[in-house]
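One protein chain omitted, others in place.
Chain IDs A, B and C follow the sequence of writing; residue 1 opens each chain.
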Amino acid sequence: MDQTLFQYSLRMGDTTLILSHRLSEWTGHGPELEEDLAMTNVALDLLGQARMWLTLAGELEGASRDEDQLAYLRDAPQYRNYLLVERDNGHYGHTIARQFLFDAWHYLLLQGLCTSTNEHVAAIAEKSIKEVSYHARRSSDILVRLGDGTAESHARMQDAVNDAWRFCGELFIDDDITLALEGQGVVPAHASLWQPWLNHVALTLAEATLTMPDPDAAVHPAHTGGVYGRHTEALGYLLAEMQHLQRSYPGASW
Amino acid sequence: MDQTLFQYSLRMGDTTLILSHRLSEWTGHGPELEEDLAMTNVALDLLGQARMWLTLAGELEGASRDEDQLAYLRDAPQYRNYLLVERDNGHYGHTIARQFLFDAWHYLLLQGLCTSTNEHVAAIAEKSIKEVSYHARRSSDILVRLGDGTAESHARMQDAVNDAWRFCGELFIDDDITLALEGQGVVPAHASLWQPWLNHVALTLAEATLTMPDPDAAVHPAHTGGVYGRHTEALGYLLAEMQHLQRSYPGASW
Amino acid sequence: TGDEQAFQQRIDEGIRIEPKDWMPEPYRKTLIRQISQHAHSEIVGMLPEGNWITRAPTLKRKAILLAKVQDEAGHGLYLYSAAETLGVSRDELVGDLHSGKAKYSSIFNYPTLTWADIGMIGWLVDGSAIINQIPLCRCSYGPYARAMVRVCKEESFHQRQGYDLLIQMCLHGTQAQKDMCQEALNRWWWPALMMFGPSDADSPNSAQSMQWRIKLFSNDELRQKMVDQTVPQAEYLGLKVPDPDLKWNKDQGHYDFGEIDWDEFYAVIKGNGPCNRERLAARVNAHKEGQWVREAFSAYANKHESEQAVA
Partner (left out) sequence: TGDEQAFQQRIDEGIRIEPKDWMPEPYRKTLIRQISQHAHSEIVGMLPEGNWITRAPTLKRKAILLAKVQDEAGHGLYLYSAAETLGVSRDELVGDLHSGKAKYSSIFNYPTLTWADIGMIGWLVDGSAIINQIPLCRCSYGPYARAMVRVCKEESFHQRQGYDLLIQMCLHGTQAQKDMCQEALNRWWWPALMMFGPSDADSPNSAQSMQWRIKLFSNDELRQKMVDQTVPQAEYLGLKVPDPDLKWNKDQGHYDFGEIDWDEFYAVIKGNGPCNRERLAARVNAHKEGQWVREAFSAYANKHESEQAVA
């Protein structure tokens, strides 16, 4: 199980790390001070979660890699995050739409992970779910206020939801890794999260006066593969920036 | 002399390399196909010049560093380019204004370097000046057409010239390196280029119906230091991107 | 009609059609579509490769890549000019690209994720393009045929450079570099085969185009040629073609290969490839951001034209 759970922990660690990175790009540049603070707060929470997952991954791998070696010394094809989180921030509405769609999935997944038969996974999930329940409330709230705000904000949010939609399906795909872990009660089947996610998303989008895109359009083979290291063109640039110091001063400690 | 000329060659190599990099960011994104081609062409010329200067630098240093080791394995504080060339591209007008101001200096400098007592320097200068004479004609021409185009383009170009202006003075500062080389007839005193540059710039700006900023405002201590490794915040990001592969796969050849 | 018969006869005799010659309207339309698609492909094709210019791993490779992408802009220019000889303007053609009405080669809707992809594009994509285009140097429409001669010459240079890049990584590289190449081949192999278009059975317009000599071989013939030429090159690189059904057929003197995933092919054509939106958005955005520049250029030209007229 260790290698399977190693892979799964990498997926979770990379996904939270990359999303944290994207959100942290807003720090100092948010649309108002309160948003700046809140966005940075979510980035910090996700970074903390990433560190727990990557540390767990390092232990399971048994190759003495710590969180920093995993974060800073793998190139894009070795990254295992879902594609949704690596996309460029776009305008604030794109960032919020992505966050809303992600948080809803993340919360449901963590609910399942809280009852994991693996105590490490359960512990990470329990610590994370308190934070993520706030993230989900916040991103839903902002989505509603921007969707049901001005004509301009409505149009921007509809566009942002449509644009992120095709990357959502990947979050619900099961494969050998998730199925093996599900069989052992370590993780829920990702497919089992789809219907509750869709219900929540449908309700919130309705409240935001936004139209939900066709559910079938959420899954497309062209927009999957992140967990196998097939990313979008955005990730390489992100990693080049993130890893520059570690790569430039090999072996230095900071 | 070798170490002095090593430093000077690095300045020239880094300056042409970084400007080439900035111009190459336009490839595929220019305002029309002809501009895209021409911009890429200038980027290529400057890259070729950078390779000659860096190869010369590596030979003078005598530490067996080749052009790639110099380009890819130095961090920002070791880079010796002038600040003007590392600034973000901005809109097309910013790029053209920077290019115009740079080309005029570059051409005058190369004229001086063509009669260098150092045969390597003279050879690089002779090869470069043919290219740079085209660059200078082209950027002047575009500056004039955009300055004397529409009201919008006029305003944008005036803003772009004003914005780049404070970084121009650095190009004309002499220090121990340039003065020592000037004493040996290897390079012209940079200060000697100021008046001809100003005359050319004044004439072209007038033709472009643009106002020349105050010459005194071209030099400010806050906007110097590139040749000593004190850069702007823009360079670190540029190098992180440029160097990622070399840094990530140490020792690999490509 | 008599015109049409005379036209077809000229073609059959191998006489080139030139812009001022009479031609049937469907011939003109088909050619405009074909040449402009080709031009658009050159322009959109600058993007996936352009994505690695600022990250090329050596200065020499950077210079090669820059020059190559520049050549593509040049090809776009000749091809738009060739299309313009048929009575459309570049602005119209570019407008059709940006509105999504015109197509470009679907291969450019795949992402470039590692440096090895730059090698794959040179080797496989330019390789396939050449196989497609070499016959067109003999096509019936003069300006198109002449543009193709120039394009093919440069493309074949690009293909060699791409293969050279891969030789360096696969034969002289580290294990990480070899893995990078294999992973890239896994992603590019099938899309490269798809470049030749649907199977002959599903390619209804081919017969007419062949009669007009603006298509000289069938899609499947060209695809077979590509496979036969490429498999030994892959072997030389030590890379495994990601097709379990691939094997040498001694009787036919050809490689047999597996079934192409036509669902993927049609999905990408319909806009659902990995990068369709990004590619089109990049072009539209460049055009939009450049509008003030183009307007200024024409304002300046008008102003100084009238000055000259006065003087």
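A few comments on the model shown:
Following the convention adopted for this analysis, contacts are C-beta pairs under 8 Å (C-beta built on N, C-alpha and C of every residue); 3 or more make two chains touch, one makes a residue touch a chain.
All values reported here derive from a predicted model rather than from experimental measurement.
Shown chains touched by the hidden chain across the complete assembly: A, B. Interface note for the absent chain: among B:22, B:94, B:190 or B:231, the touching residue is B:231.
Within the set A:35, A:159 or A:182, the residue that contacts the chain not displayed is A:35.
Mapped onto chain B, the footprint of the missing chain covers residues 75-77, 163, 166, 220-223, 229-233, 236, 240. Where chain A meets the missing chain, the touching residues are 17, 21, 24-25, 27-37, 40-41, 43-44, 47-48, 50-51, 54, 67-68, 71-72, 91-93, 144-146, 148-150, 152-153, 156, 241-242, 244-246, 249, 251-254.
Keep this in mind: only the chains that are shown with their structure count from here on.
Chain centres here are Cα averages; for chain B and chain C they lie 35 Å apart.
Remark: chain A and chain B have CA centroids separated by 42 Å (rounded to whole angstrom). Among all residues of chain B, those that touch two or more other chains are 241, 244. For chain C, the set of residues touching two or more other chains reads 55.
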